[in-house]
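The other protein chains are all here in position, but one chain of the complex has been omitted.
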Amino acid sequence: MYSDKVMEHFMNPRNVGEIENPDAVGQVGNPKCGDIMKMYLRIENDVITDVKFKTFGCGSAIATSSMATEMIKGKTVQEALNLSNKAVAEALDGLPPVKMHCSVLAEQAVKSAIYDYAKKNNKQYEGLEGFDPNEEHDHHHHGDEE
Amino acid sequence: MYSDKVMEHFMNPRNVGEIENPDAVGQVGNPKCGDIMKMYLRIENDVITDVKFKTFGCGSAIATSSMATEMIKGKTVQEALNLSNKAVAEALDGLPPVKMHCSVLAEQAVKSAIYDYAKKNNKQYEGLEGFDPNEEHDHHHHGDEE
Amino acid sequence: MKKRVYLDYSATTPLKQEVLDAMLPHFNASFGNPSSIYTYGRESKNAIDNARDIIAKSINAKSDEIFFTGGGSESDNWAIKGIAYGNKHKGKHIITSKIEHHAVLHTCEYLEKEGFEVTYLKVDEYGLVNLQELKEAIRSDTILISIMFANNEIGTIQPIKEIAEIANSKQVYFHTDAVQAFGNIKIDVKELGIDLMSISAHKIYGPKGTGALYIKKGVKLHQLIHGGAQEKKRRAGTENVPGIVGFAKAAELAHENFDEHIKHLTSLRDKLIAGLKEKIEYIHLNGHPTKRLPGNVNFSIEFIEGESLLLSLDMVGIACSSGSACTSGSLDPSHVLMSIGLTHELAHGSLRLTIGDFTTEEDIEYVINQLPPIVEKLRQMSPLYEK
Partner (left out) sequence: MKKRVYLDYSATTPLKQEVLDAMLPHFNASFGNPSSIYTYGRESKNAIDNARDIIAKSINAKSDEIFFTGGGSESDNWAIKGIAYGNKHKGKHIITSKIEHHAVLHTCEYLEKEGFEVTYLKVDEYGLVNLQELKEAIRSDTILISIMFANNEIGTIQPIKEIAEIANSKQVYFHTDAVQAFGNIKIDVKELGIDLMSISAHKIYGPKGTGALYIKKGVKLHQLIHGGAQEKKRRAGTENVPGIVGFAKAAELAHENFDEHIKHLTSLRDKLIAGLKEKIEYIHLNGHPTKRLPGNVNFSIEFIEGESLLLSLDMVGIACSSGSACTSGSLDPSHVLMSIGLTHELAHGSLRLTIGDFTTEEDIEYVINQLPPIVEKLRQMSPLYEK
């Protein structure tokens, strides 16, 4: 089902935890759907110097959280905003079709945290226009249903 | 499916053949239904001294023909008339339910031959009243159907 | 080889060796088509006749009331569609419960689209249907009540005799899905008053792809699979002779060792329940405390999600299941867990461990030792967990 890479990140997730007094926090998902991702960022000079996450969810949700944090650490905020769910999934050697929505969640968690940062600091980033962290995402739309 | 006795009579049927210038002949059945039984009798002083049959039909039809001829040989005509299909079937250690109609055929063949004898010799026997050898018998009514 | 502890006997079971041994001759020695009249065919015919007798005896039915099928799902579909279409002149109303297996629920939902009406009875926190509600749900056009014997997820056993009495008193056919119950609860269809009952081989150490439907003499229903004259012209298709022989052997073994089997399962079950309750905080047993299958353990574990739990357990060789939607890629967590009133979070955090004849004391101890640190690790990752 899952690639070795997914299993490796699931079993040994990077950057689990919280950041005290973070510069930004984002949370997406809904326990009703079985998934919640919370992301904490430390941002210095527009660069993400530290990132931690907590996730309630399936193996894929945990692995994509872990991979996403690795992929944005050390990047500029704008670079992090450009991270797509596909890139996260690819970095994990792919995800089963029914699990792609969990990678969307990871993308959304990053965005949501940066949204928090932008609001607090009154900044503008390309890609944040129209983003609403409280919007309900129908991320449970699966490819294999007919 | 068949008892050993049925198989034994089927493989080694008694009294197969024809009688030249028989005292009586009877034929029942219909090739449409897959069964025809023809019975030849030699009758002396109201006693069946010889009997032969020819049968087109299943294993049970052949075995019941064989058993019926054995059972009536040496008997009086009236005794032969009293032979029931159940008695033939029992003498064969039973028949599968779907095959009981073949034993009816044997009973009818005997009756039919005696009818021929009675007519030719202007005799009356108990059990022949109302018997019509040309009547179509719905002998294919099977017990196990629903 | 890595340690493997299989605790998903309600999903499927391995074959017992005796079952496989009984099946083997029918693959290529005594392989004839049971409909054929020659020796090869008669051998097969005798084998299935004999199997039918064994299955019939195990539930106190007559042999001609047992019809072999391709599994529990087919049996459920046949019973429900067969009664529905075969009795639609009498009425178009069916009663079932909200916690049935999908083979019953989706069949009922299909029939709704085709013009039937279905009442889905709710259940209480333990998963029990309410007999008063059942009585009230019966209408003059009700043709079938289908209530499962024992639930596959939470193990709850329904008051089948009482349900059957209600159905019989109103002259409504009563079907029960006994796929989980058969082999784990003693069943006497006559005494209980059951009209139709589905069972399946692969839940009792028999082969997958073989089941049966008990149809009480006189019950009128349409066929599901038309064709040849097999199964007294009521279920067509060349009989799966090895499957049927294996099913019967499995049923025979189950009934020979019945009391022992129940004792073994129940004691391991209670040990597992007690052990996990003692070692893990914030967990809740789902299903009825006593009216439950002897091998069923189902916990909701707060703050964590089932699939990640299963994956972690698989890494240490423990195989079990969960009612989380995330394990199946479906939208909602188990309809059974939602029906007994669990929140989404608790339904997502459910873990089902089902015990079988090959389960040992050490297996149970292994789980009691392995599970707590896994739960703790996942909780540490969970944003819902604040210690």
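Letters A, B and C name the chains as they come in the text, with residue numbers starting at 1 for each one.
Here is the rule we use: contacts are C-beta pairs under 8 Å (C-beta built on N, C-alpha and C of every residue); 3 or more make two chains touch, one makes a residue touch a chain.
The shown structure was predicted, so the numbers you read here are calculated from the model rather than taken from an experiment.
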Options C:Lys57, C:Lys98, C:Lys186 or C:Lys208, residue touching the unrepresented chain: C:Lys208
Check the options C:Glu65, C:Glu239, C:Glu305 or C:Asp357 and report the residue that touches the missing chain. C:Glu239
Can you name the residues of chain B that touch the chain not displayed here? 2, 7, 10-11, 13, 16, 27, 31-38, 54-59, 61-62, 96, 98-99, 140, 142, 144
Hidden partner interface residues of chain C, rising order: 4, 6, 8, 11-17, 20, 27-29, 31-33, 35-41, 69-74, 76-77, 85, 101-104, 106-107, 109-110, 114, 200, 202, 207-210, 222-229, 236-243, 307, 310-311, 313-314, 318-321, 327-328, 330
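The working rule: only the chains that are shown with their structure count from here on.
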Please compute the C-alpha centroid of chain A, do the same for chain B, then give the distance between them in whole Å. 90
Counting only residues that touch at least two other chains, what does the list for chain A look like? none
